[in-house]
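Handing you this structure, nothing more for now.
The complex appears here without one of its protein chains, the remainder shown in place.
The first chain written gets the first letter, and so on, giving A, B and C; residue counts start at 1 in each chain.
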Amino acid sequence: MQGIILFALLVSTYLMVIAKRMPALIRSFRYQSLLLFLVTLLAAFNEKQVELYLISGMIILVKVFLIPYFLNFTAKKIKLDENLGLFVNSQLSLLLALIFTYCSWVLSVNLGFGQLSLLSVAVSVAFSVILIGAFLMISRMKAFTQVVGILVMENGIFLLASSISGGMPFFAEIAIFFDVFISVVIMGIFVFRINKLFTHIDVNKLSRLKG
Amino acid sequence: MMIILQIILLIITAPLLSGLITKIKNNLRMRKGQSVLQPYYNLAKLFFKDEVISETASWIFRVTPFVVLSSTLVVGILIPVFIFTSPVHQMGDFLVIVFIFALGRFFLALSALDTGSSFGGMGASREMFISSLVEPALCMVIFAVSLQFGSTDISAFSSMHVISVSSVVAALALFLITIAETSRIPVDNQETHLELTMVHEAMVLEYSGRSLALIEMASYIKQMILFFLIAQLIFPIGLPVGNFAQILPWVLWYLIRIGIIAVLVALVEVSVAKMRLFRVADFLGFAFVLGVVATVCAILGV
Amino acid sequence: MAIVIILGIPLLLAVGAFFVKGERLFGIINCLGYFVALCASIILFKEIVFAGHIGVFSNFIYLDLLSVVFIVVISVVAFAAALYSITYIRKDIEQKTISGRKARFYYLLSNLFCFFMFLVPSMNNLGMLWVAIEMTTLVSAFLVGFYNSKESVEAAWKYIIICSVGIIFALLGTILFSYAFSISGLSKSLNWSDMTPVAHILDKNILKIAFIFILVGYGTKAGLAPMHTWLPDAHSQAVAPISALLSGVLLKTAIYAILRFGIIIIKSGEFAYFTHLMILFGSISLVISSGFILVQKDLKRLLAYSSIEHIGIISIGFGLGSPLAIAGATLHVFNHAVTKSLMFFGAGNIVSFYKKHNMNAIKGVIKVLPFTGIMVLLGCFALTGFPPFSIFISEIMIITAAFSNGSYFIAGLLLIILSVIFGSFIYHFSKILFGNLPKGASTQGEPLSGKLAFLFLFFLICGLGVVLIFKYKDLLWLAQRLLQG
Partner (left out) sequence: MLYFLPQKLFLFDSLSLFFLVVILIVSLPSLVYSFGYLKGDYSAAKIFLAQVLLLAFVLFMALIVSVRNCLIFLVFWEIMSLVSYFLVIFDTKHARSIQAGLIYIVMTHIGTAFIIAAFMILHNHAHSFDFFAIKNACLAMPSQTKNIVFLLFLIGFGTKAGIVPLHIWLPYAHPQAPSHISSIMSGVMIKTAIYGIIRFVMFILGVNSSWWGVLILILAVITCLVGIIYALMERDIKRLLAYSSVENIGIILLGVGLSMFFISLNLPYLAVFSLIAGLYHLVNHAIFKGLLFLCAGSVYKATGTRDIEKLGGLIKKMPQTSAYFLLGAMAISALPPLNGFVSEWLTLQAFFLGAFNVIGGSKLFLGICAAMLALTSGLAAACFVKAFGVTFLAKPKSHYAESAKEVALSMRIGMLILAVLIVIFGLAAALIIKLLAKVSGSALSIDISNMSFCLNNFTLFPQMAKNVYLSTPLLALWLIILGITGFAIYRIFGRGKLTIYKTWDCGYYKLDSRNEYTATAFSKPFRIAFSFFLLPYRKTQKIRESFYHIKSFTYETRTTKIFKKYIYDPVLAMVLKAAMFMRRIQPGSIHLYLGYIFITLLLLLIFMRQF
């Protein structure tokens, strides 16, 4: 059961990699968050912890509804052209994503998780999500993708946390959620500002400050 | 007492040497030539002539003749020519001579610049150039010589009585140096007054009358001393304890030795042509190399 | 309860910034508040030196020597910045570059910024530590983009994105640490006060990997090359007092975080690992920053790169790890904070007069702003490690330690790079400081509060330089206890 969800989560991440346009990206991020919510819910079932229920509730609140809504809202507000501006075309990106997955599996083995145990799968999925998130940030031009990328990485980390150490202390989790939300909002504000000053959000063109 | 005698003898004989060389040169050139005593006449004439001093000149121009003369004479009393050891030998050693000559030269060059004539400046420049190249060669020669008896003491030098390869080579080097120092062909030419060629003459161009006489005198004595050094290197005969009885043969022997050197100098002067100023560097470089060779010989003990 | 005061004051001021009208008045209140905080932090320091460590709120806030040292540094620079802000902000308002509303906004944000920076060393829970650091990024991003020009917004964007990414890796590292802790069969906790004592039984392999993430993550925030790229942009665009805070203390808080985990690594017996990594990054930072300093044209970027250089020195110092080196590095944390703030204040005055960052366009500062000019000149010598200023002492301590550890290569590198940087600093500053008055400029008077800020810092630079000569024994005694955890 859990394995399937993890696999679906990985797939949703791949969907992000091949996404060429903004809505697609946000949609697949929403899927990913949803799956993450399922994972935590399962963990909550297994471990019978109240905090985990709460946390999963927060996931569905913040990551599945609030943030994607906010992103869409801003996207409409500044009515940008919806292309993401790929440095690396989607096929190649997908290939790289697979390589990242392999790397993360190697890493998880290095970290001493048992071969092919569910834990190791979870860890390698988490790592690959993180790596792919970073890759998204590097390989896409638009400011939005970088926001999404950060969120993806954060998801990955959350998955890792919940899968290996049964989550962090409760208040830490809450704080981190709060923090992530704030950061997204602030980034949104800056996206606005960039759009106002530069009349585009193509961060690749932001290169006045050199050397 | 003896030292006074020595000074007087030097002063008396010095012009003679110059006259002698000129005479020999003239005869070699198949001329009758002036009398050997001509320098004396010149000095006397100059001494009683009127003197003209440039209006540009300052006190330096006036004191120079005395400084030059006294510095030369100091060397004169420092070197024992007729006597075993100078009574003032505590005044200094061989090296001091170099510095004392430098003193005279320094002032001569300044006085040449003092009058503001471009001849003077040119002469000063060339003189300082030549002398600064002479210094290392001279130092090397002194080094070679003093290696032989492990000291820079003059009386030891002037009482040496063995002749060695090293001292002969050193003498050769010293000979070249002397030619440069006493402004003779091929480095300089005393007879010309052509601005392209003259060095020493250009410096003293503005001098006249008594001052000129003093300067001429000084240069005669300097020449004498240098010749004596060469002679001492080539024909080393230990000096007797100076007293009146033995002084006479001594003066003769001394004159003979000097005479021979004079002949050599004259021969050189008539046989070679004056060279360009910038080849003087090579000329004196050669002298320096000879000095080095002499040193090597001295180290090897031959 | 000094710690509560220290944490409380900035919050109160932040709230106060809303209600108090008149930025002039509030500026004075502000700097009084920070003066109290400064005193409190010194008292706290005393307590800790004797008590060893303090925990309040059931060890939610937990302080040891290392933390309190950083708290003192922060409070000093915060006080100076508050002092300087009074004139600076007023000048901006007079010049109509910002409105009164914005001034209050500034005070709000800067106080929040200080609050979160104070929070960093006092947190016990490593997760909360992470949160605090992330919050400093988010708050200060607005202060970087304060003037809302193209450059400043670009700088802010780069700052926020790069730091967030870096910091996310740090979070990953933190989780791995907690994993290493949890699999060692102990109760689930992220408190370093719990982790440190049992560090030796944790799984070394995981710790090592985790530390790499930590180093890259917090290293990004600390401005270790090659993750330093956001730093010059942000520092050159921020408001002058904030530049001082950023480069004076923000970087140091990140260093603090690295050290927290570093201590655990050391305790787990992987000292060499820690040493190598720290020295590696330190050296890279040194070399790269020296290159950029040499051919820099922008005044504030120059100072920013010199911050990178000093962070490099500090991390080398901590990396060397002998008591002398640690003492040196800790001192350097303080000295650099003070000196660099001085320089940034000076740069702030210069820039606000000339309206340019480009050093080729700035001439004759000493004639225009005599006080600032002289302060900057002296600060420039202080920053490049000339006696009798304090940085000389900390640098000489680190170099000595490097030599006596036998790591001649590092020592040689330090000496060479420091000379190069010195040369380029003197080159740049003699160009801008001396020379004739620019056309149409006349000698400017400078208000008192600005001067006070300079004098306060300068007093610390000189005073410390002298005092420490006498206090070296206590210093080493502290240094030995510093990394005990």
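Everything below uses one rule, namely that a contact is a pair of C-beta atoms (placed from the backbone, for glycine too) under 8 Å apart; a residue touches a chain by one contact, two chains touch by 3 or more.
Everything quoted here is computed from the prediction, not taken from an experiment.
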{"item": "Among shown chains, those touching the left-out chain", "value": "A, B, C"}
{"item": "Hidden-chain contact residue, picked from the options B:10, B:24, B:69 or B:185", "value": "B:69"}
{"item": "Full-complex contact with the absent chain, from B:5, B:95, B:237 or B:255", "value": "B:95"}
{"item": "Residue numbers in subunit C that touch the chain omitted from display", "value": "157-158, 161-162, 165-166, 169, 208-209, 212-213, 215-216, 220, 226-227, 229-230, 232, 272-273, 276-277, 280, 288, 290-292, 294-295, 324, 366, 381, 386-388, 392-393, 396-397, 399-400, 403-404, 406, 411-412, 415-416, 418-420, 422-423, 426-427, 430-431, 434-436, 468-470, 472, 476"}
{"item": "Residues from subunit A at the interface with the omitted partner, ascending", "value": "87, 107, 134-135, 137-139, 141, 146, 203-204, 206-211"}
{"item": "Residue numbers in subunit B that touch the chain omitted from display", "value": "47-56, 58, 60, 65-67, 69-71, 73-74, 77, 88-93, 95-96, 98-100, 102-103, 105-106, 109-110, 113-122, 124-126, 128-129, 131-140, 143-144, 146-147, 149-153, 155-156, 205-206, 209-211, 214, 277-278, 281, 288, 291-292, 295-296, 299"}
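We adopt the following convention: only the chains that are shown with their structure count from here on.
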{"item": "Leader among chain pairs (count of C-beta contacts)", "value": "A-C"}
{"item": "Whole-Å gap between the CA centroids of subunit A and subunit C", "value": "31"}
{"item": "Per-residue multi-chain contacts in subunit B, two or more chains", "value": "none"}
{"item": "Footprint of subunit A on subunit C - complex, ascending", "value": "125, 127-128, 130-131, 134-135, 138, 141-142, 145, 148-151, 153-158, 160-161, 164-165, 168, 171-172, 175-176, 178-179, 181-182, 188-190, 203, 205-206, 209, 232-233, 236-237, 292, 295-296, 301"}
{"item": "Contact footprint of subunit C on subunit A as seen in their complex", "value": "107, 110-112, 130, 134, 137, 143, 146, 149-150, 153-154, 157, 160-161, 164-166, 168-169, 171-173, 175-176, 179, 182-183, 186-187, 190, 193-194, 197-198, 203, 206, 208-209, 211"}
